[in-house]
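Missing here: one protein chain of the complex. Every other protein chain is in place.
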Amino acid sequence: MSTLALQPEVGSLILPLALLAPILAALVIVFLPKEEGKTIKLVAALGTLTSLLLSLYVFFAYDRSLAGMQFNLTIPLIPDIGVNLAFGVDGISIPMLLLTNLIAFTAVYSSWNIDNRVKEFFVLLLILVAGVMGTFIARDLFIFFLFYEIVVIPIYIMVIIWGSTKRVSKEYAGMKLTIYLLIGSAFLLVAMVSIWVNATNQFAAMGQGPTFMFDQLARLQYDETFQIIIFGLLTFGFGSLISMFPFHSWSPDGYAGAPTAVSMIHAGVLKKIGGYGLIRLGLLCFPIGAKFWAPVIAVLALVNVLYAAFIALAQKDLKYVVGYSSVSHMGYVLIAIAALNVTSVTGAVAMMFAHGVMSALFFSMIGFIYEKTHTRNVVELGGLAHQMPRLAVGFLIAGMAGLGLPGTVNFIGEFTIFIGTVKTLPVHAIVGVAGIIITAVYSLRLIANVLFGPRRKEWDHLKDLHGPELVPLVILVFVIIITGVFPNTVLQLIDTGVHSSGLAKVLEVVTQAKIGGLF
Amino acid sequence: MSISVGLGSYLLVGAMLFCLGLYGVFVKRNIIAILMSIELMLNAVNINFVAFSRFAPWADPGTNPLIGQVAAIFVIVVAAAEIAVGLALVIAIYRNRRTTNVDEFNWLKW
Partner (left out) sequence: MFKEMNDLFQWAWLIPFLPFLSFLLIALVTKRSKRLSSTISILAILTSLGLAIGIGIGVIQSGSQVVENPVLTTVNWLSIAGLQIDFGTLIDPMSAMMLFVVTLVASMVQIYSIGYMHGDPGFSRYYAFQSLFAASMLGMVLATNLLQLFIFWELVGLCSYLLIGFWFFKVSAREAAKKAFITTRVGDFGLLLGILFLYNQFGTLDFYGPGSLSVQMATSFQDFALIGGVSYLTVMAVLVFIGPIGKSGQFPLHVWLPDAMEGPTPVSALIHAATMVVAGVYLVARMFFLFDNASPFALQLVAGMGAFTAIFAATIAIAQDDIKRILAYSTLSQLGYMMFALGVGSLTASMFHLMTHAFFKALMFLGAGSVIHALHEKQNIWDMGGLWKKMPITGTTFFIGVLAISGIPPFAGFFSKDEILAAALHNGHPVIFAVGLFTAFLTAFYMSRLFFVAFMGKEKPENHPHESPWVMTLPLIILAFFSIVGGWVALPEHNFGYFVHYGEFHHEGIDWTIASISILAGVLGIGLAYITYVTRAIKAENVVARFPGVYKLLKNKYYIDEIYLWFIHKVMDGIVAKVLYWFDLYIIDGIVNGLAFLTRGSGRVLRKTTTGQLQTYALVFFFAVVVIYIVFALGEGQLSTLNPAAMLGGVK
């Protein structure tokens, strides 16, 4: 029925392989006896390592001069409504893909000491990883949404089984997390269906069949009211995913309740699906809507930055501090999106990458602290640098990256965002930069109170990180520093993505146009 | 005045029978009485079937295919099966709960 029905195109099998590796590992684990904890962990590590290596290959083999979507694979799945199993990556998604697999691999090692229902834990973890990865390599809105929904279920189960109860019970935390994600996805679903209906009408006028492909959707012209409504829905849906004020309150509670690996993946990559979606779908397809909502998002983003940073000051639980700090950092991503220019959007993607690595390292270190001391209360900790110098190094670097110290990739992200923001929203930029002071206050307080201070006898029995426990520390610190010292490695990639996807052109047009003027 | 027993009379009887059955289903407390009321309603339907079959304006009365009658017989068979299952359930419930009062049959709520 359609002239657009894509022919199966098998450009490269790398992405599906990367996606399948954790699923295969999960399948293997299903057939392993549950007593074989060590083997299960090894299989999980192997699965995620395969994905990591493949995504590293993608990162280096991606032709930056050619740009655009590469490593494509397209299989028409449901031609009647235009669903294609389409994978592919460009400069925006490669950092996210790499981030996912970095965190997945280190998350496995951060859960190395788990001994309760090991088998189920790693099966769920691997499914979670595959789901997250799928969202970033999907070139089809439907597939994107599908993978996003896959993610929700394992998270809920993992939080309520392996989570921990502190200020709120883990059941409450898991429920809150899941319901927020589902409410967000409900709005996205409405948006998706409306987009499809609208797009199908337009395609029909052009004599084409329906499709969910991002690049096809982006070619269309949607009228202004439609764009405003849809971008509003997307803001709500993706906004609650990226913990935009006032839809952020799931984030600290959720991280506090979740086991280490889930906190890492959730704060590290899952949250970024919100920002990624806003850029890939929102900005690219509905720039007029974005322009309409940008002032609102910008203000909410500033509230995010300052409000969450101030609240982080008042926290006693390590995970709550980092939880609120991640809310605060996501404010920078949101303000970059609201600034609607090429530099800031590049910065937003870089910031998502940077924050992902940083928060994964932070949660990993906190996980080890909690595992060893059985407390996360800042007041009860102190002087851990005496007993655990290696852990202290990781914690320190995570904290320093969190406050945006130059030399870490986080600084590059923040700086690029501000350079972009200052062009279009100078006043917002000033207020946003003020956030770095408060961030410094709570980060340094945390470092000081946990790591430094007099030696405490009660922690003398603790063993420093050793063996497999060192993997997250080494890998994540290496990534933070190396991309911070040589920012071109990641940022130029993102830059090609922003240009080749057409985002740069769209942003240029939209910043010049007045609402209702051009279209 | 000639009293013609036409379609309307049958339908009236059927409707009255159905309402009696419905009334019984609504107000009776004993489950066996309710089952009997359901039988009344089923038979009301049967009367309608047969009546329609008899009075329907067939093109040629000789070709009346007796569809309504067949349907009525079907209903009778199904009703018999239903009453058998229903009574079996009633007995099972009675053995468990020592009651046939439907007001006490509320354990299917939330």
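Just so it is clear, A and B label the chains in written order, and each chain counts residues from 1 on its own.
Simple rule for what comes next: contacts are C-beta pairs under 8 Å (C-beta built on N, C-alpha and C of every residue); 3 or more make two chains touch, one makes a residue touch a chain.
Predicted model only: the values in this text are computed from it and were never measured.
Touch, as defined at the top, links the missing chain to these shown chains in the whole complex: A, B.
Note on the undisplayed chain: of the listed residues A:Lys176, A:Lys291 or A:Lys372, the one touching it is A:Lys176.
Only one residue in the set A:Gly131, A:Gly356 or A:Gly420 touches the chain that does not appear here, and it is A:Gly420. Only one of A:Leu97, A:Ala385 or A:Val510 touches the chain withheld from this view, namely A:Ala385. Where chain B meets the omitted chain, the residues involved are 22, 25-27, 34, 102-103, 105-110. Residue-level contact of chain A with the missing chain is found at 176, 179, 193-194, 197-198, 223, 225-226, 229, 246, 248-249, 253, 307, 310-311, 313-315, 341-343, 346, 383, 385-386, 400, 403, 405-407, 411-412, 415-416, 418-420, 422-423, 426, 429-430, 433-434, 436-437, 440-441, 444-445, 448, 451-455, 487-488, 491-492, 494-495, 498-499, 504.
Convention: only the chains that are shown with their structure count from here on.
Mean C-alpha positions place chain A and chain B at a centre distance of 64 Å.
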